[in-house]
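Shown here: the complex without one of its protein chains, the others still in place.
Presenting chain A:
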Amino acid sequence: MPVSADAPRPIVDARGLWKRYGALTVLHGVDLSVAERELVFIIGPSGSGKSTLLRCLNRLEEPDDGSIHVDGIELLSPKTDINAARRRIGMVFQSFNLYPHMTARQNVMLALRKVLGKSRDEADSIAAAALHRVGLGERMDHHPAQLSGGQQQRVAIARAIALEPRVMLFDEPTSALDPELVGGVLNVMRELRESGMTMVVVSHEMAFARAAADRVVFMADGQKLEEGPPAQIFGDPQHERTRAFIRQIDRH
């Protein structure tokens, strides 16, 4: 996206990211910038490097080369306190990854207490508010195994947003869900988006991308081939690989 001179500085600014696993190069010098309040969707065939790119943005994956600024902090600098930087970057995973030995409320409270240093009472009321926000006010004291996949994912979203991140990363948040449970999670994401949260989403939910994304990035073979507003990427893709991918998706 062209950034004009008076545009706000992007919250996420990744440049020239390289990632190799032995002989396999997963990211070939990828750039990605995300403006405040923007919802960027990353699509592409499996193995295109989109999840790796997302996981680089909070350094769960260590890029071999490049730079990543999030909210003005250079994540890859050895001087950066990565634990402090990650407070500002929420992440939601395909497999939810709730802590099974804790209730929903405790899942949300853990980082509030141990990372932000909130008192028990304060953490408890923030957790309750976050769980109400994702529609789970009634289930706060259930363990993950007593919740459906969709409810677990909403707890995971509450766990992330309770820390008031500057940007939220979603790594295929609905891919592990039964179809009837997808809607609840997408509704929560839509509500987040409307509240002005900056979001980067790797997902196959094309209808959601069309409706909610500000910008769609198409990746293949570790490169960003094309990006633009959803109407352009889905309606008039420029690159042959993008056209082939969109055709394939539309057939489903």
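By our rule, a contact is a pair of C-beta atoms (placed from the backbone, for glycine too) under 8 Å apart; a residue touches a chain by one contact, two chains touch by 3 or more; residues count from 1.
Going forward, contacts and distances are computed from a predicted model.
Peer 1: According to its UniProt entry, is the unseen chain "Polar amino acid ABC transporter permease", "Cytochrome c oxidase subunit 1", "Assimilatory nitrite reductase (NAD(P)H) large subunit" or "Integral membrane protein"?
Peer 2: The chain we cannot see is, by its UniProt record, "Polar amino acid ABC transporter permease".
Peer 1: For the chain that's not shown, point to the residue among A:R15, A:R87 or A:R243 touching it.
Peer 2: From the options A:R15, A:R87 or A:R243, the contact with the absent chain belongs to A:R87.
Peer 1: Tell me which of A:L17, A:V134 or A:A156 is the one touching the absent chain.
Peer 2: A:A156
Peer 1: Of A:S119, A:Q146, A:S175 or A:Q248, which residue touches the hidden chain?
Peer 2: The missing chain is touched by A:Q146.
Peer 1: Write down which of A:G47, A:G72 or A:P100 is the residue touching the left-out chain.
Peer 2: Reading the full complex, the residue touching the unseen chain is A:P100.
Peer 1: Which chain A residues would touch the chain omitted from the figure, given the whole complex?
Peer 2: 58, 60, 83-84, 86-87, 89-91, 93, 95, 97-101, 110-111, 114-115, 143, 145-146, 156, 159-160, 163
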